[in-house]
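Just one protein chain is left out here, and the rest sit where they should.
Just so it is clear, A and B label the chains in written order, and each chain counts residues from 1 on its own.
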Amino acid sequence: MDSHLALDRIVMRFGGLTAVNGLSMSVARGAIHALIGPNGAGKSTVFNCVSRIYRPTEGRIRFEGRDITGLPAHAMAGLGIARTFQNLELFNELTVLENVMLGAFSRLETRLVERLWPASPRTRARAEEILEGTGLADVRHVRANGLDFGRQKLLEVARALALSPSLLLLDEPAAGLRSREIERLDTILTDLNRERGITILLVEHVMQLVMSISDRITVLSFGEKIAEGTPEAVRGDPRVIEAYLGTKQAGEATHHG
Amino acid sequence: MSARVLAAVAVVLVGLGLALPALATGYVVYIANLLLVFVVLSLGLHLVIGEAGQFSLAHAAFYGIGIYTAALSSKVLGLPFLAALLAGGVLAALCGLAIGVLSLRMRDIYLALSTFAFGEAMQWVFLNWTPVTGGPNGLAIPPASFLGRPILSDKAAFPVVAGVTLVVIALVAGLHASGLGRAFRAVRESEVAAAAVGIDVRRTKLLAFTLSAFLAGAAGGLFTTFSTFIHPDSLGFQTTILVLTMIVVGGIGSVTGAVGGAVVFGLVSELLRQVPSYQEVIYGGILMLFMMYAPRGVFALVGRR
Partner (left out) sequence: MDSDIVLLFLQQGIASGLVTGSVYALLAIAIVIVFRTTDVANFAEGEFYMAAAYFAFFLIAIAGVPIWLALPLTLVAAALAAGLFQRVVLRRVAAARGVAVNLVIATLGLSYVLKGLVRATGFGDTPRTFPSVVPDGSVTLGEASLSYLDLTILAAALAVMAAFFAVFNLTRTGRAMRAVGMNRRAAQLVGINLGRTERLVWAFAGGISSVAAILIAPKLLMTAEMGVVVTLAFAAAIVGGFTSLPGAVVGGFIIGVAENLVGLFVSTRAINVAPFVIIMLVLVFKPQGLFGGRLRVRKV
């Protein structure tokens, strides 16, 4: 399998603090790849570097072989990279449908002339299709901030999907969800990956989900990669156990894993 | 604003256009003209604050740029009314673009501060650039020329003002429904998420800000069709606050609110003109109370979206 996304010795410093220290990793095309590690390990920072919210202090990021390190954040959607946010970044005052249409729109209607018109039927149809697929169709006219937490998380995923990405970045999609909702997420993500071939990179603390869907796992601790491999290999790795010991995730890791 | 509301507004304006000059006194028609100018001003401020969520406090300055440009290009260059109005709008938009390019790199509060400073500096320029603006003596505005004939009265101006206002309302309502309007609101709600769905945040803000300045300038051009005099005193922060109060009352983010707020509150401000202290307490009180209890405006109060 070829490399869909490659990070080459990424360093991210904030003032004196080094959040990510020389991380190299490769996400294979068509894989579900998880990035895990204790709190403060730098996982979200890596995400923000890939989606270009941060500009890494050093290192290069390649997407489909192309160097994207210098591109602006808004160019990612056009390349086929979509993301969700850990702390929910929905368009709160807009409806569920509008949230998803904003995703579909950027991918389907790129010329200014098209943008000056109300959404075309195909954008609308694309948005409806995604709402059906994620089970949000019955709340399409509800404002995003009127949804319960579980559906808000789902809407984040739906909006990202509307961009028709080839790479989906999910920042803690399961955090705060109930176990039934997690199972549902598990199904949705597996389907996306198998049926549409979308590569998924996710940061997640919920080990139940990580262990169940991931093809490959990279473990970060204090900004450095300490282990990488299949779920089985990582689970037994003594360095991983050590990194988690004494932290809050240790209990979670054993409990869910 | 739905197509139905828009059609209703159109019917009202056309009806008034036919009836008002025949029925009402010159003063009433003058007020009607002024209210329509406020409608255009509010729609301009609505674009930048209501749609894109950016704070601009230089609206009166752009309005002034529009007035002086339209008046002078009509007086000196002999431009017909529509060309003069466009000239006013374009010059205001260019100034807006310049301010926007310079201040939109920064956190949103800097836009408020730099537009505030720009507004105050422009008022100073209006007051002190005597050869052009007449300075503290004000400037007499020549009659605008429409279809080769001068517009000599408020009554003659009303159909023109109403026509332009209607076009502006339709354009802003169309923009609200378009993908660009949705992109404006996406930027308002979350900049990072907007970028993540492929919206160029900075360019979108800049566009909203420039369009807003254009409409303020166009409102200035509209003002020159029926007004014979302009003084820098009416182009200061107070006017910006008045327009802000209009969109707040109508409901920030709503096109109908911007139009309705301008009409209702334009009347209120005209009534309060004689008592400046109450005027200030009422504007200020309304701003505070609406932000506290009805941030979506009167339309939210009566239970509408």
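In this section, contacts are C-beta pairs under 8 Å (C-beta built on N, C-alpha and C of every residue); 3 or more make two chains touch, one makes a residue touch a chain.
Small disclaimer: the values here were computed from a predicted structure and weren't measured.
When the missing chain is restored to the complex, the residue among B:L35, B:A87, B:I252 or B:V268 that touches it is B:I252.
Contact with the omitted chain, checked across B:G53, B:G66 or B:G260, is made by B:G53. The residue from B:N33, B:S103, B:T210 or B:S254 that touches the chain not shown here is B:S103.
Residues of subunit B that touch the chain left out of view are 49, 53, 55, 102-103, 105-110, 112-114, 116-118, 120-121, 124-125, 128, 192, 241, 244, 248, 252, 276-289, 291-296.
By definition in this document, only the chains that are shown with their structure count from here on.
Computed from the mean C-alpha positions, the centre of subunit A lies at a distance of 42 Å from the centre of subunit B.
On the side of subunit A, the complex with subunit B involves touching residues 51-53, 72-78, 82-83, 85, 89-94, 98, 101-103, 105-107, 109, 114-119, 123, 159-160, 162-163. Of all residues in subunit B, those touching subunit A in their complex are 174-175, 177-180, 182-183, 185-186, 188-190, 192-201, 253.
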